[in-house]
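A single protein chain has been omitted; all remaining protein chains appear in their positions.
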Amino acid sequence: MNIRLTAFATTALGAIWGAQAFAQTELTMWYHGAGNPEESAVLDQIVEEFNASQSDWSVVVQSFPAGAYNDTVIAGALAGNLPDIIDVDGPVMPSWAWAGYIQPLEIDQGTIENFLPTAIGRWKDDIYSVGLWEAAVAMVTRRSVLEKYDIRIPTLAEPWTRDELDAALEAIKEGGEFDYPLDLGMAWSADEWYPYAFAPFLQSFGGDLIDRSTYLEADGVLNGDAGIEFGEWWQSLFDRELVPGTSQDPADRDSGLIDGKYAMSWNGNWAAANAVEAFGDDVLFLPAPDFGNGPKIGAASWQFAVSASSDHPEGANQFIEFMLQDRWQVAFSNAQAVIPATSSAAAESELYAEGAPMAVFYDLSKEQALLRPVTPGYPVMAKIFRKALADIASGADVADTLDAAADEIDADIEANSGYGN
Amino acid sequence: MATISQDNHGLRLAVRYLVLVLVAVIFIFPLVFMVVSSLKPDQQLLSDTGSLRAFLPVGDIGLSNYTHAFQRAPVGLFVFNSVFVTGLTVLICLLVCSLAAFAFVFLEWRGRAVVLSIILATLIVPFETIAIPLLLLVSKLPWIGFSGIEHGWLNTYRVQILPWAADGLTIFLFVQYFKDLPRELIEASRVEGATWLQIYLKVVMPLAGPVLATAAILKFLVMYNQYLWPLIVVQDEAYRPVMVGLQYFFQLNTAWGEIMAYLSLITIPVLAFYLVLQRAFIASIASTGVKG
Partner (left out) sequence: MASSLLRSDRAGWGFAIPAFALIGTFIVLPFFFAFYLSLTNQRLISPNPTEFVGLDNYRSLLGVAVVTLEPERGDDGAVLRDEDGNIEYPSLRSVTRNDDTPQYRGMREWFRWSSGDDARVVIARDVVFMKALVNTFTFVLVVAPCQAALALGLALLINQRLRGINVFRGIYFMPVVVSIVVVSLLWRFIYDGQDGLLNNLLSGLTFGLFQPVDWLGNPSTALGSIIVMSIWQAVGFHMVIWLAGLQTISPTLYEAADIEGATKWQRFRFVTWPGLRNTAVLILIVITMQCFALFAQIDVMTKGGPLDSTQTLVFQAVERGYGKQDISGGSTISVLLFLIVLCISLIQRWLTRERT
């Protein structure tokens, strides 16, 4: 009786789940895309095809809202409750690798040969994560505005110099047509925006958040001569009222450029579609200015990794390898406006193919992108840098503020015994 | 009052209403802004924020934000989860806190002062500061389920309810209220041979209408707005509450109109609960006449 009952249940289950699923081992995955139906649809499709393409593994996705994702993973790790596959924001990857949340990937090197180098998460000779896409930041403006003020349109080969940028901003300010010539996005004070978008300016000045040869010391780098020169310039933007300050309201950040409050906006590819729609052919996506040490923008977006506690790393790796195909990159790019990680996928995508309105972003990622410091100490460093930028913008003494920030970063590194560096 | 002439009375009444209305204007505008904005497309919503237009349903008005909000997130599920968790917590909380307050005010027992002091001291602990230790604790706690003893409370309703089921504020609220009730009533019942439970149920609780309503409202608000705790203990979307759900709407390109639509929707249960309790509150006063 019992046996028959079990047999019946099994057949019934088999019928419900499909004969194949019956033998598959379940792999759980956490993803940051909740609340984004287009993105979720692509991921669901990948999972569906993967589950159907082989008989060993069956991936199940649990999505979280992006704003809460990192906290969720940290809580999950503390409670010993991580899934098999997670996605990780590029700059946070070393922290999670160091803490033992994720393990090195074991995928065929051939599959990632053509990837943008910044889409590959390397830490200490191991690859821990790979992204299907990149993100990039550009100076968004209108051709007609630049022409009106007789400002040269910069190119990747010949970006604006610091003097040119300053002169352009002054000229527009002089015109009195806009509330501010440039919107840096100071309203986005919550997340990674400040370090992601503004540290490249510091790096172009010749400074950095930390000495990248050892990853042990910020003193002398963040608050060195180049750092202080950057800080003085940064403060002058606010003193001269060329950009709105930390109290900018989020509505202005989202719509100020299009409403004509600002002449230019320092913003990412994710917001570019709105500008294209509003300005059509008039829109320009300009490269970062060169402050002396080459033009730079931040790099590394969301990437995929295998959790260290996974019981089935081989299955997890297999799924990530399956995801890396060009066609999925194209699908994500079309759905999400993200920049594909390979040139071949970019060529097939709607937005980044040659001649497409946002193609320039792929080149920006390729030419100007600089990874944020690749060290487990980065998340803390980023917080400290964020506060220093906000304080300097509000009028704090530049040298004192950067000194204090460098001290705090160094103290944190010491408290963490060098973060394994 | 009888000596005041009818005219004068009317004038006074008008002044009273005028004051009430003026004060009302100061307090109602966030709700008006929220609801009005939920009807506007993003671009217009944002450009209206600087003027009084923000409070007027003018321009391109429609319900599309609501349809989009439902597409973006399982709004109904989130509201259900929150109402369920909140409702159950409020019930348990009212029960255990009023029992405790009853013991603190009407009973004399060894350890009373110490226990009360400890409970009041917990009022001071901001939740943010114990979240991590509490997370480590609940991830190990046992529970007797259908399949025997399980360990770990993550991804459940109980993990959202039990840690909040008793709190110092609610106990304090009951204590201060019970102090105002006439002790002679209790003593008289005692003399008549009533048990403590009978006194609690038949003498004290029938008089506790206003404080029950007040405590319920305040607890409801706290529970309904939970964010950090469910965020770290609930990974499964099936148990996610409304405030975590709000995060679904803060994408790289924030959908302000949908946020306002979502907020308007999730405010309905709180408002309904408040209004219902207000009525009960008034009714309970009318029927008891409270103390002398």
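Here the chain labels run A and B in written order, and each chain numbers its own residues starting at 1.
The working rule: a residue touches a chain if its C-beta (ideal position, glycine included) is under 8 Å from a C-beta of that chain, and two chains touch if they have at least 3 such contacts.
Only a predicted model underlies this, so the values are computations on that prediction, with no experimental measurement involved.
**Student:** Have a look at A:Gly245, A:Gly260 or A:Gly294 and name the one touching the chain we're not showing.
**Tutor:** Final answer for the missing-chain contact: A:Gly245.
**Student:** Provide the residue numbers of chain A that touch the chain removed from this figure.
**Tutor:** Contact residues on chain A toward the absent chain are 71, 74, 77-78, 95-96, 98-101, 179, 189-190, 244-247, 249-252, 261, 376, 379-380, 383-384, 387, 390-391, 394-396, 399-400, 403-404, 407, 411-412, 415-417, 420.
**Student:** Counting contacts across the full complex, list the positions on chain B that touch the omitted chain.
**Tutor:** Here the touching residues of chain B are 13, 16-17, 19-20, 23-24, 26-28, 30-31, 33-34, 49-52, 54, 95-97, 99-100, 102-104, 106-112, 115, 118-126, 128-130, 132-134, 136-137, 162-169, 171-173, 176-177, 179-180, 183, 186-187, 190-191, 196, 200, 210-211, 213-214, 217-218, 221, 225, 227, 243, 246, 263, 267, 270-271, 274-275, 278-279, 281-282, 285, 289-292.
Here, only the chains that are shown with their structure count from here on.
**Student:** How many angstrom between the C-alpha centroids of chain B and chain A?
**Tutor:** Distance between chain centres, rounded to whole Å: 38 Å.
**Student:** Contact residues on chain B for chain A in the complex?
**Tutor:** 42-43, 45-47, 49, 71-73, 132, 135-136, 139, 152, 154, 231-233, 235-237, 244-245, 247-254, 256
**Student:** If you look only at chain A, which of its residues touch chain B in the complex?
**Tutor:** 30, 34-37, 62-68, 71-72, 75-76, 78-81, 249-252, 254-255, 258-259, 268, 270-271, 274
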